[in-house]
Each structure stands twice: as structure tokens, then as C-alpha cells.
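A single protein chain has been omitted from the complex, and every remaining protein chain is retained in its original position.
The chains carry the letters A, B and C, assigned in the order they are written, with residues numbered from 1 in each.
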Amino acid sequence: MSKLRFMTAGESHGPQLTAILEGIPAGVKIDKETIDEDLFRRQQGYGRGGRMKIESDKVEIVSGVRFGETIGSPITLVVKNRDWQNWQERMAVFGEPKGDKVTAVRPGHADLVGVIKYNRSDARDILERSSARETTMRVAVGGVCKAFLKACGITITSKVIKIGGVVDDFEAMKAKIDEAKTKGDTLGGVFEVTVKGVPVGLGSHIQWDRKLDAKLAMAMMSIQAIKGVEIGAGFECANLFGSQVHDEIFYDEETNKIYRQTNRAGGVEGGMSNGEDIVIRAVMKPIPTLMTPLKSIDLETKKQVLACKERSDTCAVEAAAVVGEAMTAFVIAQAMVDRFGGDSLTDIKQS
Amino acid sequence: MSKLRFMTAGESHGPQLTAILEGIPAGVKIDKETIDEDLFRRQQGYGRGGRMKIESDKVEIVSGVRFGETIGSPITLVVKNRDWQNWQERMAVFGEPKGDKVTAVRPGHADLVGVIKYNRSDARDILERSSARETTMRVAVGGVCKAFLKACGITITSKVIKIGGVVDDFEAMKAKIDEAKTKGDTLGGVFEVTVKGVPVGLGSHIQWDRKLDAKLAMAMMSIQAIKGVEIGAGFECANLFGSQVHDEIFYDEETNKIYRQTNRAGGVEGGMSNGEDIVIRAVMKPIPTLMTPLKSIDLETKKQVLACKERSDTCAVEAAAVVGEAMTAFVIAQAMVDRFGGDSLTDIKQS
Amino acid sequence: MSKLRFMTAGESHGPQLTAILEGIPAGVKIDKETIDEDLFRRQQGYGRGGRMKIESDKVEIVSGVRFGETIGSPITLVVKNRDWQNWQERMAVFGEPKGDKVTAVRPGHADLVGVIKYNRSDARDILERSSARETTMRVAVGGVCKAFLKACGITITSKVIKIGGVVDDFEAMKAKIDEAKTKGDTLGGVFEVTVKGVPVGLGSHIQWDRKLDAKLAMAMMSIQAIKGVEIGAGFECANLFGSQVHDEIFYDEETNKIYRQTNRAGGVEGGMSNGEDIVIRAVMKPIPTLMTPLKSIDLETKKQVLACKERSDTCAVEAAAVVGEAMTAFVIAQAMVDRFGGDSLTDIKQS
Partner (left out) sequence: MSKLRFMTAGESHGPQLTAILEGIPAGVKIDKETIDEDLFRRQQGYGRGGRMKIESDKVEIVSGVRFGETIGSPITLVVKNRDWQNWQERMAVFGEPKGDKVTAVRPGHADLVGVIKYNRSDARDILERSSARETTMRVAVGGVCKAFLKACGITITSKVIKIGGVVDDFEAMKAKIDEAKTKGDTLGGVFEVTVKGVPVGLGSHIQWDRKLDAKLAMAMMSIQAIKGVEIGAGFECANLFGSQVHDEIFYDEETNKIYRQTNRAGGVEGGMSNGEDIVIRAVMKPIPTLMTPLKSIDLETKKQVLACKERSDTCAVEAAAVVGEAMTAFVIAQAMVDRFGGDSLTDIKQS
């Protein structure tokens, strides 16, 4: 396995969410406030519903960082659930089952499939983990990765570029979200993540599972509700001639630098970073929990019912964009460590 | 790691291409002709150039199959290069370097980046491996996976749906390819892969790197020249309301079956197969080697030059679709083995 | 990767130790008391020193278990450090460094090597993680694995069989430990782990990294201070003829069962469980922190010094045996899931 890896754990309404992140080089300065800022950004965005007010996630670091600096050992990140006292019976770790089962499975969610796969009778056993709440920890993990990348001169940003068919015009996007909210409906959209300062040669062309673009695609598609991902010109490539797509290569004698005038490749050629900005976009489907619920069935009675209403956001593309940043940060950080080794930040900077 | 894994090896003009595929259950009937048919399909398609005539790939199986049946051990697949005698000097394994170096690196290829990363002076050391020729072995691997899946009632097909902006109309697509060829230019497009007969619950919602859609995205994006991938409604999700996107759930009393009337999810919900057809699309960029070459630089002299011309296809989307089938077959086969265990086909069929 | 995996995190004197365990099938009953019992056993044993009195580890489960049963999602296990208030300055996550650096690196420990590898100036940054305290979480992880295995009819036990050259005689072992303690010296020894009820065919012969004995060896050698591992007749095989080593195979017509009269293979043939008890032994070196310290150097001054004294146990082989049980439980549980699939306990029981 790669030196850099992470796992997240925790149910949406359980006592806490946890992540263990391993392989960040020693000597990286960690700043809790910057991570909390990303956690805050994940909770915001026009179109978010009620639960957002309760939360206000703060990360606790309980291993792997000492005196504000990574020491090479695994980093444990914890976000406590502020709402736990309201859920401790229904989500109790031990004791007899309490509270109603969720049996009106929601279309577009893991509910039905998960119940079959894991042989459960209460869809809560599935939905608590499949919830986008899990991405909280990805953002925390991404925050640590970003700190490492920043020390290497690499920065990652994101923006929403489409909501409900509206492109770029933020006021029109908001109006569209208001319209959806009024209808009890939901909206999806597209966000774009950009990585600047990437060295040449992250990833590799030599095997299918070493390619940087393949890993980015996996990371992005793994985010809840993402249904598509594209790099650089992406799907537009299907409409253009080769001469319109590829980025010609130039050399500047004065600076002794190779450069391009365009970046339609989105920073990746042959499965490797080419030194240009990495540009990746992902599409999020509308949130599947509608206030005007969809038709579904009840798992116990098999009767037709309306799907249950677990959450009440109208649109969460801004939040997804923050998660997209985080997952991109992880993939790039992993590729950095794979390329340059790096048990300490000093090692990598000298490479 | 998963029980099912594979690696490919081999340079485009080397003596042979090789793959080792491990973890296919014992007892699966293997039919060389069916694999060769897929290899043939990969070589065909309107818009392919000269090299295709030389080749005519045939698979040799040299381990893991006995009397036409898998026995559980790793399967070695070999495709010999029919053109090897013309290349044995330039691609000699041992001996002094012969033949000219490739230094006019091609935009859109791994050439430049690979040379920097691996510290080479001859771009041939890179392009021989980054070439789409490598996908030959993925098709062979996919052929074995398909045989396993077929025995489980799962089938995989593909089709080209867009070329150079033309959708669905094959005559117009061909005209577009002819136009490109005349110009010395190239074209990309979109293909779609469909999987039928998928059981419920492949993949998992529990961790980012267990999700079936994430794995499909990685597999697809790992194919040479692919710049985007989408599942089900894909990027169209950014234009629709939630009520237009999610697939309502119904129950048929007579057959005692849960079903959907729509499949906008493309067969995956919550990172798991939901029993509907899996539908995945990928976009291929135009081939980067143009007969009217792009501007580039020479690695040695740093002078502006025209990129070298290694191949001469105009469009290879049909070939990519066959590779897309193969990679999808691998991911689904892997998910089957992960879900049902299965050291022998009998085990899996009984699950 | 395999479906079953875990990571531990946490420093010896940090606020808490954490583990995330993923892939335990849904539906396994979890009993906190049984895990705590193993944690207690790990802390006991003749020859343990002062710190043991402070601790008294208790596991908290904060994800993956609901109403006393696994639900398929990752299980987070936490053991709080009871002594944290005494260490919160020296081990503070944020803020200015406080307390003396450890620079008198201890022979036999990770101290010196770790400081070089991770480019640290304070050996505490290394020793806090390399400490055997980390195995606390392995015992907790093993406790969950054992619960799963028990539900499948598989049990795991261990015993100490040698201490400081004394074999089997516990009173003589204790006397030897007393002798070492008096001298300010330490002792190692050998323990044996036995697994009963193992089904045939865990592991595989088909590839080096699929072999059950290889995985057991890795798991055992990964325990702090372990320097050797053997299965069945082990090193004694070097003294015997083949006819004295191999276990002949018999068939009992009445029960329709294949059986052996001996188990010199220790339950593994050809990299696979053969249905007999798995018997594995490991040797632990004496604890490297001596009360009569060894010669070493100071990292800053390079002067010859006596190594620092971080802990004060005389012998910890009993504790290591409990960790050995845990790691064995993990490997066997992983092999069960690999062989039988198993997203729920019901699936596996039906296999």
C-alpha cells in the first residue's frame, strides 16, 4: 500500500466521527483553525437546511501531532457530534434496541441496497454510515494534507460552476435553489477543483492503477452523490478536433523553462502531472431526500409508501466542493510521498 | 488487497505483451476464441490507421487454465508482437543502443513528463509503455473476467454514442472521421458500457475506497486518453430537480420483487449495485499524434520542432469502448469475489 | 486490499489510543466486558512494573456497533490514557515545546533509528509511538475479531512456555524473573498461540502473499520485541527426518471424516489451514529498558551516557502472548472473510 492512507469511521448521529491518517511526513506545521475553517465551509452554502445550525464542527487532534507539528506517527482526528444527547438512545452502542426502525427506504440512497447486503432490518443501520456526514472527516483529513502540500508550495481551491442548469451566475443559482425549496425539491450541480504548484511527474504511466487521473477520478467519485468526473477539457473533448485539444509545448530560453500556452489537458498527461494546474470537475446529483417525498416501499410490509425524510437540505454542491478539495489534497499528497519518499518534510523539500 | 488483481507488462514494440490475472475462481470455462474476438474488436473501428493491418492479436494462455477450465492459480496471458522482427534492434533487451532517439516529444502524451520523471534521454523509453497498445492485455484480462461473469449470469456490452460532436448517427460520425483524416487531424468521442444481471450489493457504502462507482471511475479513467467518466444520468444531474433524477421504488406482489421504473442512478446507489443495469460512459480525447503535427520542442536541442509521428489513427473510440468493457468486467468480477468469497465457481453460484 | 483491515493510532502518553477496524461482518454480538478482560490480561503477568497500577484500560466503542451488534460499518475503539493529566504539557498537541528532550537513546529500541529517519531532535517523538503501549489497541481489535470467530466456532488461546531459559515450570520462571529484577535486568521468552475450530482452506497456495502462514508470521513478528516465529514443529524440523515430521492422512468411515493422528504441521499445509489446530509460537526478546542501564550516546552531545529509563518492567511475555492471540485472531478473521465473503454473519455461517 502507499505510505499515505486514511480511514474514516463513525455514524452520522453517533457520539463522534473519527479518522486515522497515516504517512504525513514528520515536521509539518498543523494549524487547527485552518482545518476548522474548512469544516465550517463544508457546513455552509446556500440551500443548506436545519441541521447545519446545530452542528458547527470542530476538530480535535488526539495523536500524531506534538507541539503543533507532525511527528510521523498516525494522526487521529475526531469531530464530536454536538447533537449526541438527542440520539444516544436510538444510537446506543449497547443495550436493547430503542426507537422506531427506518423501513421506508429512500430512493437514491444506500438504504435499500445496504439493508439487503448487510442483512439488516433497520435502514438506520445503513443510512447512518452512508450519510454525507461522513465527509466531515474527509475534510479534516484533507486539511492536514493541505498543510503538508502548502509547505511544498502546492495549493488547492474549488468553486461551484453550475447549479440546476444555471452556469456561473450566482444570483440566478440562488433563485433556482429558492424555487426548488419552495417545491420541496432539491438540486445538484457541478464544482471545479484546481491545484496549483504541482511538480512534474506525480502518478505514473506504467500501470493502470498508478495513474494520477485514475486516482483522482476514484477519489472524486467516492464522494456521496457524485455521478461524474472530468479532467481538463473533459466531456468537451468529444466535440473537438485533436488540434483543438492538445497543448503545444514551448521553451523559454530566458528562464530555461518548458511551458504551454493552454491547459486543456487539465494538468495530467499519460497518467502523470505535467506541471500545469490540475483542473478537475465533478457533478453532484440532487439530494435524494425530498420534502415532497418520492414513492418507495416499506421494507417490512412491502406496501407502497412515501420515502422517509431524514434531512432537509435543498442543495449541497458548495459543501461537496469542499470535500472535493479535500479528496484532491489527499490524492496529491499521496502522489508526492510516493514520488519523493519523504519520512520528513525536509526530505521532500530537498528532492 | 482484493483476491482479484492483475498486472500488465510489455512495450508497444517489444517482443510480447503479458498479463497476470489472479483470483478468478476455479472451474470457469475459458474459450480462447471469445477472447480473440474482443482483441479483434479492439483493433477495428472506423478511423484506425495502418498498424492495425500488421497486427491481428491472438492470445496465448500459458498458466492457470487446464483442459479449458480455470484451476484457481494465476492466469498468464500473452500476446506476441507480430511486428517484432522490425523492431528487435531498436527495442533490444540487451546490447548497445541502436536507432535514433525520440526527442521531439508529443503534446498530449506521456513523452515529456515521463522523460523527466524517469530521468531518460530517449522518449521511446516512455512512449513504448504509455502507448494504448498496452490496453490489448486489459482486453484479454477482461475476456477472462467476462467468462467468469457470464457463468454468473452477468453480461457486459458497449457502444459508441458520440464522435466529434455527432451523436448516435453512425453515417455522420464516419463523415466526421473522414473530414478529420483529410485534415491530418484526429477525433475523440464518448462510449457507453452497460452491465446486465448484476446482483444487489456489490461494492459498499462504508468507506470511500470500497465504493463500486469509485472503482468503476478509476478503472475507466485509467484507460489511455480518457478524460471523463459518468454513471447513469451523470453530468445531466446538474440540470435537473431531485424529483426528476431519483428512481422511485416499487414492489410487485406477484413476483415478490422490488423494482424501479427508471434507472437514472445507472445501477449504483450509495456506492453499491442496486440490481438495475450498470450504465457508465467515458469520454476519450482525440488521439494526440496528428499527421499535421503540433508544435513542440526537441528535448536535446530545446529548439521548437514539430512533434514526432508515431502512429496514424484518426479515431479510436470504438477500440476504447472495448477496453471500457474489459475494465468494467474486471471491476465487477472483483466486486463479485469480494462479496461472495468464492474460490470456486460453485461457491459463488451457491451464494 | 482485504475487506478486513485495521489501523491503530496514539502515543503512549497521549490523551488516548484509537483503532479503526473495518470489515467485520454485520450481526456479530459484541461484549465490552470480554474485550476489557483481554485488556486487563495484557496489563498483567509476573514481572510487570509500576505503570501497570496506574492504567487499567477500558475500551470505548464509538462507532460500528449498535445495540450490542456490529452493523457492517467501521468500528472505532478508544482507550483513554488514565495518566494523561501528568503528561499533557510534555505531550501537548499544540503550543510551545515543554519538558526535557529525550536524547539518551536506548539500545534495542526504535529511538536512535527513528530520530534519524524522521529527522527529529527529541527521541520522545519516536518512543511514544514505538512503545508496546500501542499493542493495547491490537488487543482491542483482536477482541472484536475473536467475537466474530467465536460466532463461527473458532477459539484462540495462548500460553507462556519459556522464560529466561526455563521451560514450562511456572515457579522456576517466577524465580528467574525475581533474579532478573534484583539485578536490574530483564527477561524474554516464548509463547504459543493455538486456534481451534478452523475450517479447511483459509489462505492460499497460489501466490506468496496469499499464504496463511506468511500472514501469521508477519502479524506475529510485527509485535514489539518479537524476534522469531515458528509454526507447528518449527525449528525442530531441522533435526528430524521427513518421516518424523509429516502428518499422515486417515479416513474414518463411520463419521465420513478425513483426519490426522499428529499435527506437526501446526495446522497449515501449502499455505492453507488444513482443519487441524493452528499452533504458532513466537519469541520475545528481553525488554530493552534496563534499570541497570546499558551504554549509549547522547544525541546532542554525542557523549557516552547511560540509556534513559522510560519504563520498568522486568518481563512482559505474558502480555505479549495476549497480543499474539489478538494478531492471530485478526489474521484468521481476515482469512475467513476472504474465503467466504461475508457482509453479514449469516452469509458466513451459511457458507
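Methods note: a residue touches a chain if its C-beta (ideal position, glycine included) is under 8 Å from a C-beta of that chain, and two chains touch if they have at least 3 such contacts.
All values derive from a computational prediction rather than experimental measurement.
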item	value
Neighbouring shown chains of the undisplayed chain, as defined at the top	A, B, C
Per the touch definition above, residue among C:R41, C:K58, C:K101 or C:H205 touching the missing chain	C:H205
Option touching the unshown chain, where B:A26, B:I206 or B:I258 are the choices	B:A26
Options B:R129, B:K181, B:H246 or B:R264, residue touching the unrepresented chain	B:R129
Among C:L4, C:L39 or C:A217, the residue in touch with the chain that has been omitted	C:A217
Hidden partner chain, residues of chain C it touches	7-8, 105, 107-114, 116-117, 126, 129-130, 138, 162-165, 180, 183, 185-190, 200-201, 204-209, 211, 213-223, 226-235, 237-243, 245-251, 253, 258, 260, 265-266, 269-275, 283-288, 290, 292, 294-297, 302-304, 307, 327, 339
Contacts of chain A with the absent chain, listed as residue ranges	1-3, 22, 72-74, 201, 204, 206-207, 209, 337-343, 347, 351
Missing-chain contacts mapped onto chain B	1, 5, 7-11, 14-18, 20, 22, 26-27, 32, 61-68, 71-76, 91-97, 114, 117-120, 125-126, 128-129, 343-344, 346-347
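Quick note on the criterion: only the chains that are shown with their structure count from here on.
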item	value
Chain C against chain A, contact positions shared by both copies (same if over half, else different)	same
Inter-chain centre distance, chain B versus chain C - centres from mean C-alpha coordinates, in Å	43
Numbers and ranges of chain C residues touching at least 2 other chains	1, 22, 72-74, 343, 347
